[in-house]
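Of the protein chains in this complex, all but one are displayed in their positions.
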Amino acid sequence: MDFTGAHILSINQFERSDIERIFEVADAMEPYALRRKATRVLEGAILGNMFFEPSTRTRVSFGAAFNLLGGEVRETTGFQNSAITKGESLYDTARVLSGYSDVICMRHPEEGSVSEFAAASRVPVLNGGDGSNEHPSQALLDLYTIRQELKDRNRGIDGLRIAMIGDLKHGRTVHSLCKLLCLFQNVQVTLVSPPELAMPEDIVEKLREAGHDVTVSEELTHSITHVDIAYSTRIQEERFKSKEEADLYRGRFRLNQAIYTQFCEPNTVIMHPLPRDSRADANELDNDLNQNPNLAIFRQADNGVLVRMALFALVLNVADQVDKYAHPVTWYSGR
Amino acid sequence: MDFTGAHILSINQFERSDIERIFEVADAMEPYALRRKATRVLEGAILGNMFFEPSTRTRVSFGAAFNLLGGEVRETTGFQNSAITKGESLYDTARVLSGYSDVICMRHPEEGSVSEFAAASRVPVLNGGDGSNEHPSQALLDLYTIRQELKDRNRGIDGLRIAMIGDLKHGRTVHSLCKLLCLFQNVQVTLVSPPELAMPEDIVEKLREAGHDVTVSEELTHSITHVDIAYSTRIQEERFKSKEEADLYRGRFRLNQAIYTQFCEPNTVIMHPLPRDSRADANELDNDLNQNPNLAIFRQADNGVLVRMALFALVLNVADQVDKYAHPVTWYSGR
Partner (left out) sequence: MDFTGAHILSINQFERSDIERIFEVADAMEPYALRRKATRVLEGAILGNMFFEPSTRTRVSFGAAFNLLGGEVRETTGFQNSAITKGESLYDTARVLSGYSDVICMRHPEEGSVSEFAAASRVPVLNGGDGSNEHPSQALLDLYTIRQELKDRNRGIDGLRIAMIGDLKHGRTVHSLCKLLCLFQNVQVTLVSPPELAMPEDIVEKLREAGHDVTVSEELTHSITHVDIAYSTRIQEERFKSKEEADLYRGRFRLNQAIYTQFCEPNTVIMHPLPRDSRADANELDNDLNQNPNLAIFRQADNGVLVRMALFALVLNVADQVDKYAHPVTWYSGR
């Protein structure tokens, strides 16, 4: 695809070469994210960070990514007082707001709303999550993390062995990750969940059509013995009818250091889309894993900044100019 | 007036030459708003964007205007937790907050509050709307839009023919626009509303005292046959005692493409202060006008950025230095 001026709305719009281009640019962003240097390439540009549904980390991650490229951020959170309550169409909102910025990141509680907004926007729109529909930058950062974690051991996404664990029914991130994996080859996917929270059948079908090897299981320990990645997810209480129903499943597939040591291959990478539920009755990934160097969950979050920088740089067509506008970092950084 | 260090509180403080100066500076801001170049003229300056009443678009428009001049923005929205609830006077709030920035834009739900705040502020204050009282930058962007739209056809504000349509009783923007028009000559104003929502008598009187030709009507189609501008407004449901009362008037003066084609002169410009109510029972300006090149409603919103840049540049006395600090734009812009 031609990224310049494009909207980034769904992982369905990417081919494998697009993913590889995004990751190549993300790699080039690392010295900036690590504060080895800074850049002014987007000096004077404005991101409209329009979160019509609150979100601290995704919002701050997008905003920080834009700042790291030298740009400014204008923001909104929530829309209880917005013009939408006065009968304004999403078309009008988009026409107006797109006059205030060079690129918009938008989160909205309704499925499809971000695409509708993008159709009327005069600047590129990045989907920051539209309900339970799409959250493409999250899927990209997951895949980027897999690539980065396996790099040192000369393995890649082709030939990947991954277990996905937990609430696979409601987990938007694992759905998207599966779709992205369909662009790659020879992946072994083990899906570990209670039958009631199984991965939707159409996604399993897509994986099989892509030639991948899919195993379904209700048992954790045997499923994580021969994988590169153990990808755990949170029981999304807010998607259940009641707390009681969620409680039936909470804590079912706990991974802790003892289980890891006993069952996993050395260096099996542990991932999670965050937030992880650390309450005693959930404890999906035990705190005793915090010292395990293969716990990649915070590197995932860090990689989100790289991937979002890459998306901004590509959409605004400055990927090749970032270094030209570099300047030294003057301040202390412990990174 | 001398703009340097001045508060911008009310359109009543302007003479015609002041308006012309603001518009001249707004014209010079266009290359920056269109991202043909960027400027660092306010690099290091801070706008305190103090919205004690939420507003996405006015707040973001002011903030973006300041960013486009190279400045930084610190913001607040709402005041449910502010010191005001602990008995702090507006005087104290102003003394404190004005120590944090170089200029303040303030919105506040109470009439007169922004002027009271400005009296105690140590930096210039721009009124971003104080209740139903004043919103001077909105009135300026309306008038600027009229000037810009008519420029190509060698017409101007002197000699203007304008119809104002809808809720003329509650519409703060049309009140202010009428007052500004009193600074110009030979304007023909047609006021179209139900009698219960008529333009306040004192404003009609002011227009007549300025020598303008005022016609009052309850009928849309005949009122828009010979005008340069058809300025439609929203039935402001929130100002009525009940939704039912507002419903009596909603949708009374709908303008759509068929009516436009049948009754208007070619190139009649359509304006609206936004948000327009696009719900089926309101539909003040039908969506089928969206393809009409004379629908100027989004250019109005865009012009708001130019006018606000001009106000900042004048009040901070950098209007003549903007170009001196210009630098090239590196990124993609579809504008």
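We just call them A and B in the order they show up, numbering each chain from 1.
FYI, a residue touches a chain if its C-beta (ideal position, glycine included) is under 8 Å from a C-beta of that chain, and two chains touch if they have at least 3 such contacts.
Everything numeric in this text was worked out from a predicted model, so none of it was measured.
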Sole contact to the chain not displayed, among A:Asp18, A:Glu116 or A:Asp302: A:Asp302
Hidden-chain contact residue, picked from the options B:Arg122, B:Arg208 or B:His222: B:Arg122
Residue in contact with the excluded chain [from A:Val60, A:Ala198, A:Val216 or A:Ile259]: A:Val60
Residues from chain B at the interface with the omitted partner, ascending: 4-5, 41-46, 48, 72, 74, 76, 79-83, 86-89, 91-93, 95-97, 99-102, 122-124, 315-318, 321, 325
Those residues of chain A which, in the complete complex, touch the missing chain: 35, 38-40, 54-57, 59-61, 63-64, 67-68, 70, 72-73, 234, 237-238, 274-279, 282, 287, 290, 297-298, 301-302, 305, 327, 329-335
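Definition applied: only the chains that are shown with their structure count from here on.
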Where chain A and chain B are represented by their mean Cα positions, the distance between them in whole Å: 40
